[in-house]
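Heads up: the structure comes next, in C-alpha cells.
A single protein chain has been omitted from the complex, and every remaining protein chain is retained in its original position.
Our next item is chain A:
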Amino acid sequence: MAQAFPYTYYACNCFDSNTSGKRAAAVLQEAADEDEGTFDPRSPRANYQLYPLEHLLYCEDCQQIRCPRCQIEETLNWYCPSCLFEVPSSVVKSDGNRCNRSCFSCPLCTSPMQTFSLDPTGESGPPFILECQYCRWSTVEIGIEFEKGQGISAQLARIGNGGKPLPSHKERDKERERRKELEARKRDGRELFSPSTETTHTDKDEGPPSHDDLFASLSAFYKSQVESQTSASPFSSHDINFSSPSAYSRIMNLYSTSGPKKKQRPKPTAMREAASALEGLTLHDPSADTAAIERLKRDGWASTISPAQKRAQPNPSVRFTSDLRPLATLLCTKRSKRCRSCRQILTKPEAKITSTRYKIKLLALNHIPRLSIRALASDTPVPGSSRPPAKVFDYNALKPGIPTHFLFHMSNPLFDPIKVTLATPSTTPGKVQSRVTILCPQFDVGANTDIWDDALNMPAKRGSLLSDQAPQIEAGKIWDRGRNWTSVAVEIVPGFLDESARVEAETPGRGGPLEEDDDVLEIPVFVRIEYEADTGADERGLVDSKGGKGEKEKREEAFWTVVGVGRIKGS
C-alpha cells in the first residue's frame, strides 16, 4: 500500500448494484445483516467503498457522503495536458482525443519529446527531429526527419517510417477510385485481352496495404454500403448515420402498428461484407509471419516492443521497434460532478483551463468530522527534517501482544457542536486478530467557530483546553480537547502473526496461511455524530433577513471508517 501509516479511509454507503436482482425481502435481510455486522476492510467489496476523505464530496440535499461511484461526471472541456490549450469538442469528435499541436510523447518511455535541429552548421535550421530527452529515442531511429520545426503533427502524418511519403486522405480516396476503375475495366475487358502485366506488377511492388490504407478503404466501403441502403428506403433521414438494414428494419417494426402486415414488406437485403482488398479486406499472408520470425531470429527480442508500448500505439498490429511512431499526447478533461440521486451539482470548476478555482465545491471535508490516529508515545516528526524527533514511533513494526496506546483525534468542521459515538469490534476482522479498546467511546466535539475566538479568549493556550495537568489514560475520560477537536485514547493489542494457524484450527475459514498485507492492522470504526443544526441552513441569508433565527433541527450522521494503524512486526 502506497499510503503511509497511519491513515483513515471513509466508507461510502452507496449500495452495490448487485442486489438489484434479488427479491426485496432478501435485500432487506441483507441490509439488516449489513447493519448488524461490522464492516470488513478486507472484503473485496471494501476496495470500492473506501476513500480518503479528500476524495469524497457531500450532497447537501441528500445529506450524504458522495464517493466517485455515486457521482455523475460531465465533461466541461477538453485540453492538452502538455501545451495546456483547450481543444473544442467538435475537433475532439472529428480528430480524436489527441493533441494536434506539436505535443508528442516517446513511444518507448512515454516522456515528452522535443524538437531538435540536426543542422550541421550549428544554426537551428532543417532537418529537425523529435527526440526524447529521457531515453534518447528519436525519430532518426525510424528514419523520419522534418523540414520545419513547426507543425510537427501535420508533417508526421505525411511521412511514413523510413521517410517515404504517406498519401493524405484525399490522395488515398483518389487512388482507390482509380484502382477500382482499373479493376472494373479489367473485368469487362477480360474476353478481349489477357490481364495486363503492368498492373499486377505495380500491385506487387507496393506490398501489403498499410493499416491506415485498410482502414480508409474499409470505412469508404461501409459508407457506400450504408448509402446504398438508405437511398432505397423511403424513411431515410439524414440524422440516422448508421442506418444498417437491421436498424432500418427495427425502426420499421417500431412504427408499424399492424404486426401481421410485417411479412408483406420486402425484407431489406443484407449488407455485403468487404470482398476485396480495395474494399478493405485483408487476407492473412503467411509470408508476413515467416518474415517476422526471420526478423526475430536476426535481431532478437531487443527489436520487439513491450505489450504496454504496443497498446499505446495507434496501430495495434506493430511488433518491432522500427514500426513505432511518436505518440500524440492524449487529451485531458475538466469535469463537473453531480449527485447521482438528486442531480445536484457537487463540484463545478471554472471553465478556463489555466484556472484551478471552483465555482461550486461541496466537500465532505467541510461536513464530516475528520478522524485520525496517532501513536501516543511519539512526537510528531517534522517532515523532511534531518533532526529526528526524540521518540519516533515505527508504525511499520507494531509489537505483537504488547498493549500500545494510540490517540483517536476527531476534528469538527461544522459550525455546531457535535456528539460523537465511536464503535469498533473488540477484535479486528482478518486473519491476525488484534484487540482494540476505545477508552472513551462517547464524547463531544466543539463547534468550528471563528479561529480568532480561540486566540481572543485564551491567548496563552493555542491548543489544548484541558491541559492544566498532564492528561491521563483513564476509561471514560477524554484525553485532550481543543476548540473544535477532541482526542481519546485507544488501547490496541496487535495480534500474533503466527497465531493464525491456531485460529484456523478453532474456527475454520478465518485463519490459514498469511497472505500479502495480512499483517496490516486496520481497525473498522463506526462513527455516529449527532448535532443540532439550523433548519434553514441553506437559506441562511433568507432566515436572517426575516430577523428570526430558524429553529434547531436534530441531525444525525453515521458512517464506517477504516483506520490503518500500521504493520505488525513478524517474530
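Here is the rule we use: a contact is a pair of C-beta atoms (placed from the backbone, for glycine too) under 8 Å apart; a residue touches a chain by one contact, two chains touch by 3 or more; residues count from 1.
Methods note: contacts and distances are computed from a predicted model.
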Protein name, per the UniProt record, of whichever chain is missing from view ("BOP1NT-domain-containing protein", "Dynactin subunit 5", "Signal peptidase complex subunit 3" or "Mitochondrial outer membrane protein"): "Dynactin subunit 5"
Option touching the unshown chain, where A:76, A:118, A:365 or A:533 are the choices: A:365
Option touching the unshown chain, where A:47, A:287, A:306 or A:356 are the choices: A:356
Per the touch definition above, residue among A:338, A:409, A:431 or A:567 touching the missing chain: A:409
Candidates A:92, A:218 or A:332 - the one touching the absent chain: A:332
Option from A:43, A:111, A:150 or A:396 whose C-beta touches the chain left out: A:111
Touching residues (missing chain, whole complex) on chain A: 2, 4, 6-8, 52-57, 79, 81-84, 109-112, 114, 122, 132-135, 332, 337, 347, 356, 358, 361, 363-366, 369-370, 372-374, 376, 379-387, 390-391, 407, 409, 411-414, 448, 451, 462-464, 467, 470, 480, 482-485, 487
